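Heads up, this is only part of the complex; the chains shown haven't been moved.
Chains here go by letter, A, B, C and D, matching the order in which they are written, and residues are numbered from 1 within each.
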Amino acid sequence: MAVLRNRTEKAIHWLFLGIATVSIGILVLIMFFLFHEGLPIFKTVTVQEFVLGHYWYPTDDPSDFGILPLIVASLFVTLLSAMISIPLGVMTAVYLSEIASRKVAEIVKPVVELLAALPSVVIGFFGMVLVGPFLQKTFGIPIGLNLFNASLMLAFMSVPTICSIAEDALYSVPDSLREASLALGATELETIVKVIVPAGLSGISTAIILGMSRAIGETMVVLMVAGGAAMLPGSIFDPVRPMPASIASEMAEAPFRGEHYHALFAIGIVLFLFTMAFNLVADQIAQRYRQSGEASL
Amino acid sequence: MKDLSEESLSDENGGIKGIFEKGAGLGGRRRMQALWFGFFRGAALINGFALGLILFFMFSRGWQAISWEFLTQPPRDSMTAGGIFPCIIGTLGLALGAIAVALPIGVASAIYLNEYASSGKIMRIIRLGISNLAGVPSVVFGLFGLAFFCIILGMGVSLAAGALTLGAMTLPVIIGATEEALKSVPDTYREASLGLGATRWQTIWRVVLPSALPGILTGAILGISRAAGETAPIMFTAAVFFTPKIPSSIMDEVMALPYHIYVLATAGTSIEQTRPLQYGTALVLIALVLGMNLVAIIYRSKLRKKMR
Amino acid sequence: ERLSINGSTTVLPAAQKLAEAFMKVRPDVTVSVAGGGSGNGIKAIVDGTTHVGNSSRFIRNSEVRMAVEKDTYPVPFRIGLDCIVPVVHPDNPVKDLSLDQLRDMYTGKIRNWKEVGGRDMRVVVISRDSSSGTFESWGDLVMNKQRVVPSALTVPSNGGLVQAVTTTPGAIGYIALGYVNKDVKMVSVDGVMGSEENTISGRYPISRPLFMFTRGWPEGVTLDFINFVFSKKGQEEVKASGSIPVY
Amino acid sequence: MEKKWKMQAKGLNFYYGNFQALYDIDLGFRERDVTALIGPSGCGKSTFLRCLNRMNDLIPISRVKGEVLLDDNNIYAPSVDVVRLRRKIGMVFQKPNPFPKTIFENVAYGLRVNGVRDKNIIAGQVEKSLRQAALWEEVKDRLHESALGMSGGQQQRLCIARALAVEPEVLLMDEPASALDPLATQKIEELIHELKRFYSIIIVTHNMQQAARVSDTTAFFYMGRIIEVDETDTIFTNPKNKQTEEYITGRFG
């Protein structure tokens, strides 16, 4: 009986290990297919021409596969949205974890979570039909669908990410530090600024990076709101065409394993590398944070 | 007896030598605090304002479109009239299919990570892999689904391919939620069970999973709602513009609510005319997704209260 | 049984009407219709993911080559005719533009409406994305193969273009005749207004045929559908959708 | 030395990764005897206790050197079935930790996982164990209510009943009364007195008076080592070691 039992236990263990590897297997598969389908484009263009080329005319004859405008667009919308979402997200996190009463926090937190749950297509739709015309009128700009509008919508998508991770980080700062500071005659604000936020800084950085990672990979919003012009923007009210938008709008027309198809997968590689870099950095920070946490015991 | 007021607590009175700035300091510090707390509160308010604004517009402009016909009929007249029934069915099919794929794999993976795996380099890599999987942009999932499910596995544009793609995308959500649920089961339960001569699997099956179940369910609901709202992964793998009948097999193409909003708003034949339909569809999608989230949130907060 | 139709947004209104009418006479068939542009339609034929591929341009040589490599022989059916009309915002006073002016606006040489007799206002160039047959015809017939400026807004469909022009006072765009409505203002080209009459007579300079492609010679339901398209009832639907029927 | 050794640790060393938590522990436990383990916080009492039923196996970075004998068999021998071993050695924890199940199911749990299916046997054993744990009278009318609705003291006695249901030979208790009020503590102590007629009991406690009241033998741990072990009376009235004396008189810890 003991032998049988041991065997079942072993079998179950291996079964679970097997399934857990499936999860990783998916990531490996994703990478495999991205590279497998994307790399052939470099038979046509060099990596340099691809990444640094200024013109994206994939269906012209002869075609141009330069994605610099797309990369720049992605970076700009991400940075601009970060400038909105970081203060908003972090300050909301501070409010939730340090200032709000339990009752208020119990209302605000679900609001933030619901904001996170809004489908991106709805936010894109909102930006397109309401925010765009509004921006046009208020700023007297010719085009409502532009870098700024897209950044604004992206900011609303990344605020919840930033806020909830940052809040976790602040919340996990031990109460003993709060009390120590207050007991020395510091005000709540001083305690927050000088003790709580520095102590939660690595968690907050993780939050910010993950928020930006979410923004750079977001598709529907930039597809519907950014304007779709594959050019280097000259102002924040210029239309742009970030990488995910290009993939989403052109994939359906690119014949299987044609140049255009390979080029779009290659954009996928670039996008994937960006988000992976963001995630690795976030993981590094989180890791270091954990170690210093242990050291303090 | 006199009150211990500002003055009586001032430095002269308290015996502290002249190193502290006199009384003046504190008023300024308080004012600073009030100002900044105002900003913090304002930031939080903006979130509520944003959500309120979006909901308000979608509701005020969409509710007229909602009718029994809208919810139960396919689109008619070049999609300028009729309903969105096939989209609702398609979205439900995709989301349920996705969760049917992701839930068993996700829960089993989380059980392995939390209950079996010992920490070490390999574990670290697996974890890193999963956190990276969570960070992969949805459009890249779409590319993967197109290349792998639709073309290599020959599923074509179909409910099955879409559900699998969404399932892969939902996986990290499920793993995360399940791990959290498993972590919240106190270790003493595990030790008590093992101490009574239960095997590891018996412990997991009889003690750990029942305690973690509500948390796992919450995660599953959130996973479904996430899958239901995604557009980019199904654009190339499952969704089409118009197919009025209910899919008869999982190899059929489907309509889906998020994609329907997108095409009506950007690629329809008469965008302006169909605005009410767009708002209506958006409202239905929001109701579906936020409804599920609300259920999950309420359920979870009840759970947390019970745990205390 | 199922029949899928995919492709050109120019053909889309016709295809949608045809599909609905066809399902009335053949209730046993489920027709699904997708848009996205001519490129999508031809690609779907090449990849074998659709039965009927709509296109507002003819198939390219490279596409035929690719199709043949995959053992597919696309067969074109010319189901109608269309002309591409430049459109501006209803408030824009400009009534006529020459082909040269249009080209200069789209290459970025003309940047202000006052250069073509309009108000002092920046020209916002709106174009279609690369999958569009209309875009390609525009390139052939207006641009002389010159490239559209990168700063042009791109929209994925005729409908989207109407939408964009409607909301942008300085916009210039081009759409299929069938999509013209009161929200946009048609501009005549070299003095000729785009219309069914002028297209058939050949006076209007920017017109092109519309196609449906099948994979090899159509059979079964696909054949029935194509036959339906060329039936009297079918051509009435084409006309009703705003395009110009073949007869 | 009338009674024979039930369990014996021989040259036991224990490591959490690089940190050595136990040094060369030699300690025997007699049959039907209560042994108390005392010592300041962090000295390794719990670690040692958890070596006795191999609960430390669960900690991935841990390592054991040395032997622990149960009836002269080394429980760390490779052939040993840990699951079976743990059934023979019951354990009660610092905080009462009943499963979120009914009272009945809590006690029946150990039987069920050990393959007992017969309803009558289970019911009989549940009643017997609850009686042994002096809980039967209090709960017999609410056996099918949740165990979480009981008071702390009742919960701890339930945990003892749960451990008894699988008929172990040794009972390990890690500060079983430290989370309880004085009255409940007293009940647990009385219970230990009763149970010692059938079981070998090893109890960790911070409360010197408790050790003095319930145990026959007391072992004093300090920094991972056994400093002194002797009859409880001797330890408390006439300790040989200075550190022991200082600890007992509360000079430190």
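FYI, contacts are C-beta pairs under 8 Å (C-beta built on N, C-alpha and C of every residue); 3 or more make two chains touch, one makes a residue touch a chain.
Just so you know, these numbers come straight off a predicted model, no measurement behind them.
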So the whole complex, written with the displayed labels, is A x1, B x1, C x1, D x2
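Everything below uses one rule, namely that only the chains that are shown with their structure count from here on.
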Intersection of contact partners for chain A and chain C: B
Tell me the chain pair with the top count of C-beta pairs in contact. A-B
Would you mind checking which chain's mean C-alpha position lies nearest the centre of all protein C-alpha atoms? B
Most remote chain w.r.t. Chain B, using mean C-alpha positions, is D
Find the geometric centre of each of chain B and chain D from their Cα atoms only, then give the gap between the two centres in Å, rounded to an integer. 45
Can you work out the whole-Å distance between the CA centroids of chain C and chain D? 83
Out of chain D, which residues touch more than one other chain, so two or more? 83-84
Can you list the chain A residues in contact with two or more other chains? 5, 252, 256
Quick one: which bits of chain A touch chain B in the complex? Just the residue numbers, please. 5, 8-9, 12-13, 15-17, 19-24, 26-30, 33-34, 36-37, 87-88, 91-92, 94-96, 99-100, 106, 108, 110-115, 117-126, 128-130, 156, 159-160, 163, 187-190, 210, 213-214, 216-220, 223-224, 244, 247-248, 251-252, 256, 264-265, 268, 271-272, 275-276, 278-280, 283
Flag every residue of chain D that touches chain B in the complex, lowest number first. 53, 55, 58, 60-61, 83-84, 86-91, 93, 95, 97, 99-100, 109-110, 112-114, 159, 162-163, 166
Touching residues of chain C toward chain B in the complex: what are they? 2, 4, 6, 9, 12-13, 16-17, 19-20, 23, 30-36, 49, 155-160, 162-163, 166, 179, 181, 183, 241
